[in-house]
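Every protein chain but one is kept in place in this view of the complex.
Up next, subunit A:
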Amino acid sequence: MNVAEYIASGTLEAYILGAASDQERREVECLSSIYPEIKQELDQLALALEDYAMALSVEPPVALREQIMSQLTFGVTQKTTAADEEEPETKVLPMPDTRPIYNFTWIAAASVGLLLLAFSFFLITRLRDNQQALASLRSTNAALQQDINALKTQQSSSSQVMALLRQPGTQIIQLKGNEKAPDGNLAVYWNQQTGQLALDISSLPALPSSQQYQLWTLKGGKPFDAGVFDPITGVHHLHPIQQGTVDAFAITIEQRGGSPTPHLESLIAMTPTKAS
């Protein structure tokens, strides 16, 4: 390669003036590192241009120096300013970093707190609802249990009545209240062979608590006690009576617990049995 020719080609001048193409620039940089003559020529051209630039010097406005320096970040190297500058720098730098994090932490914590509060409130509401539902279910359950018990009782008494009625020879004797108890209406289920006895009260006037109704059987003109009962609608099972014929059934009002002999003035109903 002819170095002198290359130097004379004008490529170095183009390079120094910033007018070289990328290809030329790479070429010049490569060749100048190989050929000292090219490197020297390049340095001289650069120096000439530097001198030209120096010749064009115009002092910039004084204020510009401070303005530019305020835009630059300086390393801490000055002995005198090192202590002074490090303080504000360490104080100023972390501030924009930590403050948003600080705020974010608070926002996050507050959000979590609110969320927990809302969730607790939700749970408490649910718990209250469930407790109310449970209480109403319990009361419904108790009411159902009562109904079932009542039905069971009714059922067992009904089945007893049914058993009594199914037995051959059981009679149904209707007793109607006289003028002393015009609404009185009941039936006596009685089996002559077994002596089993039951009452089915449709309606009977209420009594003071000191008094009870008493059932009597009449046989050969004589009254026999057949049990006391309260005027409660429904079936009353009484103790079986002596087997044998009965002429009639009668009901009187007696003191609580019953009387050995009936007070006839308080008779409210009497019905003869069917001829046996």
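Here, a contact is a pair of C-beta atoms (placed from the backbone, for glycine too) under 8 Å apart; a residue touches a chain by one contact, two chains touch by 3 or more; residues count from 1.
The rule is simple: contacts and distances are computed from a predicted model.
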Which of "Cell division protein FtsX", "AzlD domain-containing protein", "RNA polymerase sigma factor" or "Oligopeptide transport ATP-binding protein OppD" matches, in UniProt, the chain that is not displayed: "RNA polymerase sigma factor"
Residue among A:A4, A:I34 or A:I68 touching the omitted chain: A:I68
Which of A:A4, A:L17 or A:V112 contacts the chain that the document leaves out: A:L17
Chain not shown, touching residues in subunit A: 8-10, 13-14, 16-19, 21, 29, 42-61, 64-65, 67-69, 71-75, 77-78, 81
